[in-house]
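Have a look at the structure below before the remarks.
As you look at this complex, bear in mind that one protein chain is not there, while each of the others sits in place.
The chains carry the letters A, B and C, assigned in the order they are written, with residues numbered from 1 in each.
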Amino acid sequence: MTFEDLLEQQAKEIARQQGLRERIYCCTAAGCVSSGADAIKKAIDEEIKARGVGAEVECCGTGCMGLCSKGPLVRTQSDGTIYAAVTPEDAGALVAGQGANLLADRKLDPQADFFIKQEKIVLANSGTVDPERLSDYIAAGGYQALARAVMELTPQQVIEEVKRSGLRGRGGAGYSTGLKWELVAKQPVDTKYVVCNADEGDPGAFMDRSILEGDPHRVLEGMAIAGYAVGAQQGYIYVRGEYGLAIQRLQAAIKQAERERLLGSRIFEDNFQFRIDLRIGAGAFVCGEETALIASIEGKRGQPRQRPPYPPESGLWGKPTLLNNVETFGNIAPIVAKGGDWFATIGTPTSKGTKVFALAGKIENTGLIEVPMGTSLRTIVFEIGGGIPEGRAFKAAQTGGPSGGCIPPQFLDIPVDYESLHKIGSIMGSGGLIVMDDTSCMVDVARFFMDFCMDESCGKCIPCRAGTVQMHDILQRITKGEANENDVALLEQLAKLLRETSLCGLGQTAPNPVMSTLNYFSGEYEAHIRDHRCPAGHCVLPAAASSNREVQA
Amino acid sequence: MAERIIINPVTRIEGHAKISIYLDDSGRVDSAQFHVVEFRGFEKFCQGRPFHEMPGLMSRICGICPVSHILASAKAGDHLLGVQVPPAAEKQRRLVNYAQLLQSHALSFFHLSAPDLLLGFDSPVEKRNVFGLAEKHPETARRGIRLRQFGQRIVELLGGKKIHPAWATPGGVLSAVSTDTRDEILACVPEAIDTLQKALSTMKSIMDTFHDEIEHIGNFPSLFLGTVSREGELEYYNGLIRIVDGEGNIVADGLDPLRYHTFLGEASEEWSFMKFPYYKPLGYPGGMYRVGPLARLNVARWAGTSLADRELREFKQRIRESVCQSFHYHMARLIEMLHAVERIEEIASDAELLDTHVCARAGQNRNEGIGSCEAPRGTLFHHYTVDDHGLIQKANLLIATAQNNLAINKAVEQTARRFVAGNTMTEGMLNRVEAAIRCYDPCLSCSTHAIGQMPLVVELKSSTGDVLSRIERG
Amino acid sequence: MSVRTLEIDGKAVTGVAGQSIFSVAWDNGIHIPRLCHVGGVSDVGACRLCMVEVEGQRKLVAACMTPVEEGMVIRTNTEQLLAHRRLIVELLFAERNHICAVCVVNGACELQDLAASLGIDHVRLRYRFPTLSVDTSHERFGLDHNRCVLCSRCIRVCDEVEGAHTWDFSGRGVNSLLISDLGEAWGESESCTSCGKCVQVCPTGALFAKGKMVSEMRKDRRFLKYIVTAREKHEWVR
Partner (left out) sequence: MKTIILAIGNSLRRDDGAAHRVLELLESQSGVFTRSLLQLAPEQSEEIAPARIVVFVDADIEPGPPRIERLPRGDPPPRSPLAHSLRPAEVVALARSLFHFTGQAYVCRVPGADFSEGEGLSGTASRNAIRAAELLRDLLYTPESR
């Protein structure tokens, strides 16, 4: 395919879509599927067939539309309305174009905070393109950034563009993406690799999954641009095995792109060639750590190794390897298409662009959102998120999953960016955001995350393998009222040990939930230990008196 | 209304036991029980361990007679391998076993029993102990200590460490004996013999004054079990089991210790965690038997060494019609010690002891191994069942103190009958009950594996459980 | 070979480019504690005992995995490092059932030596008392999981020196377990050549020669150097 072919296809598809009376977008992302979206899609398709309106009405499945808690969601192209809690019985009304009248009670207000306070770059296509059709993606301008890069820019220029954008790694650590690309590009080695980390493992996080399910070509395009920029001809997507739909759509997307010569050899008739293969993870959280992920792709036990050398110098099979996460690659095409300077206007001085968050926990609008960096936590939780259900009080927001921390109410107004979150003891992480109300016990939250880390520790280094177990034991005893002040001191020492001596990020950050709760909610720890009381009323503790057992001589 | 007296002795690492003496409504002794109230943990502890580790593990059972456990354990290992240990190794094992006997008996005789014997059961309690003995018979007390040291020194020389010698292993022992060691051992022999001969002569001279105790402390018919050589001599390391009755008649002879479970049964009672072994053909509790010094002298025809044989002949003449009197355990210990020193000299003089081939090599050839030897307090059996890879599936230890368990109960009961009257306790009565137990020199650490420091408690209880009086000792 | 000059614990020392901090320190009589490192096979930096401070670096570094650089200023025994090391060793003692008194290498155990040299007199953590088995199916050797510290020395020596790769880990985290082949009993392993190298490099009594008793076993720590020297330099010297 040439660039001209691409533009022609785009024009053709746009014209086709405009010729339709209605295009019904039915969310078929995991959240809506779990509340019955498949049946709705089927009902609409059958309705179209029954009415014989196939030429004027089309129904397509899409990626996540964001407001998962209100699903299944359906959007009508003609007026852009999103309908919530749709049932198969509504198919007739939708196909007949009567949604505005008959489903008025379920129409979502497009002027609601949830919609207007978001800014979508990565998720721009999510909910508006059919992820299983390449032409949909092309109609939305897809692969034009790759074409521009390959045909108009030198690899160094692409890297400059990315550097100028100020994009930082969305996997959590926030390392400058442009610098990383440059590092790989600089290596005087013929064989290099591009790897996409799609081993999303944080509890409650589904950002990468939604991107892969909703807009797989966006990721492929970003990887191909990266391959061009750093001089790699092979890419791997390491996707966790639990993401069946994402794997299926990625496989289909790769096949489509190869058929159209958007991947493979002589891309855009240039000498650039780039292949992408999938590698399916077996469900180990630690394989989200880059060196463990690389070991796993190599067919070895998924264990991290000491860095340096970092993957840009010596990664997959010892070759320079560019490793970015899904959301990072999802930002690349817009940056190359619209320019790094455009991207840099969004966000804060140090954290550019937008960030996708998965809202979960005690929050009205659970779902997927994308906001400019620097949006305050208050805006995210109370405006976009709709606040806490049942009028309960906000207690904390947990970001960064098992590596992150709990943010108390006094920091609700801080801007959400890499530096600010780090300053208050949490991290940006990959985008999981769990909201807790006053019924959540913070000690138990810390215990939950430590339990997760203990289960997911690979076992290679002692501090993480044995330390998480001991920390979990102490936390568990606190929730049961069996611990004393010495245990807390020991907990802190263990936390320090893990942070400073663990081999990889899993162990180094495992104490974060504990430390941040100890910092901001020390009263809850004290109540458990001293008064055998759980302020949130969550833990079941024995009465204080019964612990004074007689010691038999 | 029945009453109960409870004696509750526990010391450093030895077990926790108590004695209940039940009085009937008229205040006379009805029955007596010697309880061991700690749970056995060691046999469980061994499960899953390689059998080669067992001698080392077993040496940890008991601080009193670790050597005996090491030997029985190593022999069970020999059995699992299916090998004969090299002659030098067997000589070392025998030598150390005699040394162990010597140090253990010396402690029992000179420090635990001699005060009763030399000062009299009715001498004041604050003087009737090893310090009173030291005051009145300092030379005896000193010699007792030196005799014990001799035994300890041999264990240390061969075993490396005094407390937990782990020198014996399945197939033999770990290292050869040097000439220096041999010479050091031999140099100590004359004094040891002199000490023992003096003690024997003292003992013989005062024997008649204990007529009452001999008659009433643990004097009852029972079987006696011990190891003898094929020739019927005293044997401590490798022989056949012989059982005689209370009149000295042979009940069973030439029994293979490896088949101990065919003739010994193990009963249990809910009031004690210690087993109650019995001779199977006579059932339980009729098959009650005694082991240890007196049993060994009862089953053996000769000692096999000249000085001990002379004493043994005299002893047998003296006790001709009273083989059943527990009190004679004391005398038996002296004769055994004399025999042990003679044997030590004999083995140490044998050039073969110095041979450097001390361990047989072989892989595991059986799944069941049994080792037995004579420990100071009686016959000891270790019985291991292992899987094909040598991991212990089951370990059964049949320990001397447990085998005397029935007899100790009986002795306590009998002694109480004679010396306990009324529902208050007198010192004299308590002394005799203690003395009855002391004849057997029970060591509870390997029977029970308990720890603690608890006073000796003597309680007198009514049938309704009321404590009528209570005595505590250190 | 270019030379690097640096400072370790206040002492000016030199090493060659590519040499690890650990090795340079060792050459200069500064013995940094370690458990997973063993000369002659690759390093994995798993035990984290050799963590040291490098001036100007925010994070501690594993001395065995970090090459020396010109002008480095390294401290190997600060209070904080010692505290970390103590806690790591305590973690090991609490993790499995280490009872020195009945162990074949009692008195010659690297874990025991570490505890002694770090002045560990008690373990503040709760013992886990896991139920672990002993594998004595091999004709000559045994594996006692109770004493295994998962250092992977055996795995590396078997893979890199003997070339058999009999050993590896199964499970993860605290459930990691050393396995031979695909989890068969050691005696059933088809890849094991019975060379015994793993037994000699094992720092504890986890891998042992059968038939040994408490305190009886002493491991040959020099054989590996002998083999590696022979291989690399064709010099057969002990």
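Things to note:
Here, a contact is a pair of C-beta atoms (placed from the backbone, for glycine too) under 8 Å apart; a residue touches a chain by one contact, two chains touch by 3 or more.
None of these values were measured; they are calculated from a predicted model.
Contacts of the undisplayed chain with the visible chains, over the whole complex, involve B, C.
Within the full complex, the residue among B:31, B:129 or B:396 touching the omitted chain is B:129. Considering the full assembly, B:142 is the residue among B:142, B:211, B:357 or B:394 that touches the omitted chain. Taking the complete complex into account, B:152 is the one of B:68, B:100, B:152 or B:272 that touches the chain left out. Along subunit C, the points of touch with the absent chain fall at residues 93, 98-101, 121-124, 127. Interface residues of subunit B facing the missing partner chain: 9-14, 17, 41, 45, 60, 63-64, 107-108, 110-112, 125-127, 129-132, 134-135, 138, 141-142, 144-146, 148-149, 152, 163-164, 434-435, 437-438, 442-444, 449, 451-453, 455-456, 473-474.
Rule of thumb we're sticking to: only the chains that are shown with their structure count from here on.
Counting steps between touching chains, the shortest path from subunit A to subunit C takes 1. Taking the mean of each chain's C-alpha atoms, the chain closest to the overall C-alpha centroid is C. As a whole-number value, the distance joining the C-alpha centres of subunit A and subunit C reads 39 Å.
Taking the mean of the C-alpha atoms as each chain's centre, subunit B and subunit C sit 46 Å apart. The centroid of the Cα atoms in subunit A and the matching centroid in subunit B are 75 Å apart. Listed for subunit A are no residues, as none touches two or more other chains.
By the touch criterion given at the top, residues 44-48, 51, 59-60, 62, 65, 80, 83-84, 87-88, 91-92, 94-95, 124-126, 128, 149-150, 152, 168-169, 171-176 of subunit C touch subunit A in their complex. On subunit A, the positions that touch subunit C within their shared complex are 284, 286, 301, 305-306, 454-463, 465-470, 473, 486, 490, 493-494, 496-497, 500-503.
Residues 101-102, 104, 133-137, 139, 142, 144, 185, 187, 210-216 of subunit C are the ones touching subunit B in the complex.
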